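Structure incoming, see below.
One chain of protein is taken out of this complex; the other chains stay put.
For clarity, chains are labelled A and B in written order, and residue numbers in each chain start from 1.
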Amino acid sequence: MRILTLAGRRLAASIPTLLLILIGVFVLLQFAPGDTVDALMAQMGGGDAETAKQLRQYYGLDVSAWAQLGNYLWRLVRLDLGFSAIYGKPVATVIAERLPATILLMTASLSLAFFFGLIFGVIAARGVNRWPDTLISTLGLVFYAMPTFWFGLMAIVVFAIYLQWLPAGGFEDITVGLTGFARTLDIARHLVLPTLTLGLFYMAIYLRIMRGSMLEVLTLDFVRTARAKGMDETRVVVRHVLRNALLPMVTLIGLQAGTMLGGSVVVESVFSLPGLGRLAYESVIQRDLNTLLGIVFVSALLVITVNFIVDLLYARLDPRITTGS
Amino acid sequence: MSAILTLDAVSVSLPRNADRPHAMSEVSLALNPNEILCVVGESGSGKSMTANAVMRLLPPGVAIDGGRILFEGRDLAGLSEPDMRKIRGAGIAMIFQEPMTALNPLITIGDQIGELFSLHTDLGKAQIRDKVQALLEEVRIPDPVAAAKAYPHELSGGQRQRAMIAMALALDPRVLIADEPTTALDVTTQAQILELIRDLQKRKGTAVLFITHDFGVVAEIADRVAVMSQGRVVEQGTAEAILGSPQHPYTKQLLAAVPPLDAPPPRELSPDAILTIEHVSKTYRTGGFLGRGQRVTHAVRDVSLVLPRGATLGIVGESGSGKSTLARCLVRLIDPDSGAIRIGGTDLASLSKSELRAETRHIQMVFQDPFASLNPRRKAGDAVAQGLIVHGTPRAEARARSQELFGLVGLDPAATERYPHEFSGGQRQRIGLARALALEPRVLVADEPVSALDVSVQAQVLKLLADLRVRLGLSIVFITHDLRVAAQVCDLVAVMKDGEVVESGPIGQVFGDPQHPYTRALLAAIPGRGFGSPVSASAG
Partner (left out) sequence: MSFLKLYFRSPPAVIGLLLLIFVLAMAVSADWLYPRDPLALAGRPLIWPFANPRFLLGTDNSGRDIAAQIFHGARISLLIGLVATIISVMIGITIGAVAGYYGDWVDTVLMRVTEAFQTLPNFILLLVLVAVFGSTITTVTVAIGIVSWPASARLTRAEFLSLRNREFVQAGRTLGLRDVKLIFGEILPNALPPVIVYASVVMAIAILLESALAFLKLSDPNVASWGNLIGAGRDVLRVQWYVSAIPGVAILVTVLAVSLVGQGLNDALNPRLKGR
């Protein structure tokens, strides 16, 4: 119960953050050269001033910036993200179509990064300054230093072009029209390389944090107490060190959720995945500011959701959160 | 009677870059069944290393490089790691100084105690639960059922140490090693824990190796004593022999440094007050959400005290009594909620931030921690000159003055060019004193100025303070938890509890004939009360 209260409080505290982001980005977009109508007219191949005026009126762009902001926020309260002139659909629809790919990619990459980051971090810390540590730490550094998009391209060269094991891009094979389990399998095959590309970078970060916090926790007094009980090293690590060492890593996941979502922009572009990130990129290119603002809103919501889950997880791991001290 | 644990010329080597090659050099000790052997020494004497060496829990880079550790006929120094693990916890158990960090914050007390049974016995879950309950009752923890389910942060320091003791005694080990088990505790809690250890030891016949720096504790609990210095045992014998007629000069010097509890004869006090504290209060509000569930702590509650010119006013109390908050209110590091703090005609409590910057030179503070109280990136001399420069003294003059002040507090004036890490703890406390004295304050607030120091260094700093008090006519507010120190330094004393002053008056009167029950409890809890004061020693 205390957990839910705490998490609810965190959630309530993120409302001003969300408002701050929306207002900030909205104001920022006012500085953009040209608005949606300009972009639309350019797409149509030009038009006269009268058409532009009518379009502006239609999209509510003929009032002052503050009034537009007010209108926007008011529509947002009713869960209306506006209309995308470029796609000719409501922004909410456009985003909803793109969301599954991104959420799948994020979940898969995060799980990969977390799971292997944890395992390799523990292995490295157990053999600190010996060869397993050196090997893992070096590989971690290399993955960290590699630009994700480049890793993606090279993975395409090796696995899609030369070995032809995996598809080079896309979300699924639309030419065959698979259904059910076959379709799931097909999507999974398409997601292997993107997941590796995004996940390995974060795995490198997590393993470094995990290794460091393991070593830190190993020096703490209660570890000595555990040893003084006659406990062997493996049990000391599993029972006493692991859970304590996990705490900084869990915090980091919350802090980096936004960065990870940003990383998916690049990865989705490399693998032509129809996700939120690529939509962001396309709307920048096409100056579809309404959609861009909608993406900002939805991605902030996503990050807040991830943080909410991380808070719950943290409170589960650390009794000090819920029983207060 | 044959010893149960014998250290035979044990040496422990330190890593190559340490300040000396050996943490322990040829230490020989014998611990007999059913006795408490106190190993006493100052920091760096190797006493804690002795405990760790017996458990074979030495830090990385530190290793036993000579001698034998005999326990039940086996040499622990040569035992394989799996065999050693069977002894840890079951044959020899250990309790540590800081019960908060020695317990895993994420596991319940009951589970942490229960671990010992699952490690060393084949008992089932239900049996283990019953055993844990019985143990928690045995160490007299309040509400043992709830305590077993509690996490360490939900218990008080004393309760945590009781839980540690329950854990250590779970498997009835033949030897218990206690490494400064009461140092982190308040004096009244310390008295209870010492009594508990003594009691359990008698009942179970356990042999206890008790590591401590405090001769009061030694006098309270020891059957025999070994004194360590620089990794060597310089003297050992029965408690009466060591405390009553020490032979080794180092032991004599250490014992002489312990302040006796009897106050010296009272001094004539000036009739005019230099500092008046009137109805000062400070309240903290923490937590809560939109006004609900807020916790209110009255850190200082309506305190009124008077410091006569040239006198020393001691403020004593346990942790959480509000004595440090009060000290910080006096120098306005904390803004009091209400009340007045008058020096001369000025009420410090009502000054604005900029007015305060000018007035602050009249009241200066000496801090507790010699390591944290100096900026590591500033030369010692600059730290002392800084205050003068802020208040308008030209740089060169301030530098010269800082050298004089170094001389005044017994440091080499040339040392002004050195950085804090090049000084020892006692020297740093002298620098802190010089920094406070540089502004020639009318009142000096000393917040536990000697509690982080070893007893012999503590004696030197206290002597310096007494000396300066006479030479410079200082008026001092002296915050301390140590009643022995208070007895030696203070003319007047105020006893604080839960933010309030429960009793105050001339020190001889308050300590000699305490009126408030809390003052009595506090005085009764001082370990080795009779020890160090010839009068009460003969009296009882």
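Keep in mind that, in the parts below, a residue touches a chain if its C-beta (ideal position, glycine included) is under 8 Å from a C-beta of that chain, and two chains touch if they have at least 3 such contacts.
Since this is a predicted model, take the numbers as computed values, not measurements.
Novice: Out of B:Gly432, B:Gly499, B:Pro514 or B:Gly528, which is the one that touches the chain we can't see?
Specialist: In the complete complex, the chain left out is touched by residue B:Gly432.
Novice: For the chain left off this view, which of A:Ser14, A:Ser84, A:Ser109 or A:Asn244 is in contact with it?
Specialist: A:Ser14
Novice: Which listed residue, B:Arg68, B:His298 or B:Arg361, touches the chain dropped from view?
Specialist: Considering all chains, including the one not shown, the answer is B:Arg361.
Novice: Residues on chain B that touch the omitted chain in the whole complex?
Specialist: Spelled out for chain B, the touching residues are 328, 331, 333, 356-358, 360-361, 363-365, 367-369, 372-378, 383, 386-387, 390-391, 432, 435, 439.
Novice: For chain A, which residues reach the chain that was dropped from this view?
Specialist: Residues 14, 16-18, 20-21, 24-25, 28-29, 31-33, 128-129, 141-142, 144-151, 153-154, 156-157, 161, 211-212, 215-216, 255, 258-263, 265-266, 269, 277, 280-281, 284, 287, 292, 295-296, 299-300, 303-304, 307 of chain A touch the chain absent from view.
One rule holds for everything that comes next: only the chains that are shown with their structure count from here on.
Novice: Centroid from C-alpha atoms only, then distance chain A to chain B, rounded to Å. What do you get?
Specialist: The computed centroid separation for chain A versus chain B comes out at 50 Å.
Novice: Which residues of chain B touch chain A in their complex?
Specialist: Listed in rising order, the residues are 55, 57, 82, 85-90, 93-94, 96, 98, 101-107, 115-116, 119-120, 151, 153-154, 164, 167, 287, 289.
Novice: Spell out the residues on chain A that touch chain B in their complex, using ranges where they run on.
Specialist: Chain A residues touching chain B: 9, 220-222, 224-232, 235, 239-240, 243-244, 317-320, 323-325.
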